[in-house]
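Shown here: the complex without one of its protein chains, the others still in place.
So, subunit A:
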Amino acid sequence: MIPAGFEYHRPTDMASAIGLLQAHGDEARVVAGGHSLIPMMKLRMASLSHLVDLQGIAELRGIELGADVIRIGAMTTQNELITHEGLAQAVPILREAALQIADPQVRYVGTIGGNVANGDPGNDMPGLMQCLDASYEVVGPDGTRTIAAREFYDSAYFTARSDEEILTRITLPCPAAGTGYAYEKQKRKIGDYATAAAAVLFGPGGASIAMTNLADTPVWSAEAGAALAAGDTEGAVSAALAAIDPQEDMRGPIEFKKHVAGVVLRRAIDRALSRAAG
């Protein structure tokens, strides 16, 4: 379990980091917490000759709570998301979901930026970010652009980010006061990726539903959200289930996954409705 050799870089500002990515092209990769990348490197499923560590870049850290939006630096760890009281007040679904990711050790180092940039359909944050209508700021040689989470994922491991761009920040609109929420995840054991997971928001601002690990990208369904907002729970469930496309793997055959998807989705909807004010 030893990865191939590489040269290590620890830039302290964004310009140097992007310079390294430009200089080395697809031979270079950034590393955040490394808890998706290093296992892939050990299996030799990811190969690179320059590893650009983002830990020294201070501007990639920090959580800013605004009145209407929240900004989270890409290098914020899952543990930092969980322990931030203001964030848990403003967007409680974020803590609820982060607590269901992996195990304590992984959450101390795994970052939100790495989780959303990775493009692995098993990651929990991308679906949640689509549910919350987050957007990602990416910075590259040509400057800064903002990409909606709902537009970011093309297929497994392929995203709208180009190789020379670094994801710097995630912006979330604050859910309206009184919004009910739930993140429900079925997994084989602690530390496992989802067999199926569902993120649901329901409140004065409308409703939103996204699902995880049930296709090669996260699945956000506009119709499901609209049905739920109109009070049609069964319509919401059937719209969301019509949008998934699970594949058979060690977590089970397709029929089983569809069944589990329905179970977690109904639970998430029930819990979100029961938590909504009024």
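Basically, a residue touches a chain if its C-beta (ideal position, glycine included) is under 8 Å from a C-beta of that chain, and two chains touch if they have at least 3 such contacts; residues count from 1.
Following the convention adopted for this analysis, contacts and distances are computed from a predicted model.
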Hidden subunit of the complex - UniProt protein name among "MaoC family dehydratase N-terminal domain-containing protein", "DNA polymerase V subunit UmuC", "Molybdopterin-synthase adenylyltransferase" or "Carbon monoxide dehydrogenase, small subunit": "Carbon monoxide dehydrogenase, small subunit"
Among A:10, A:71, A:145 or A:267, residue touching the chain not depicted: A:10
Identified contact with the non-displayed chain, of A:18, A:51 or A:240: A:51
In subunit A, positions touching the absent partner: 1-8, 10, 31, 34-35, 38-39, 41-42, 51, 53, 55, 79, 102-106, 108-109, 190-191
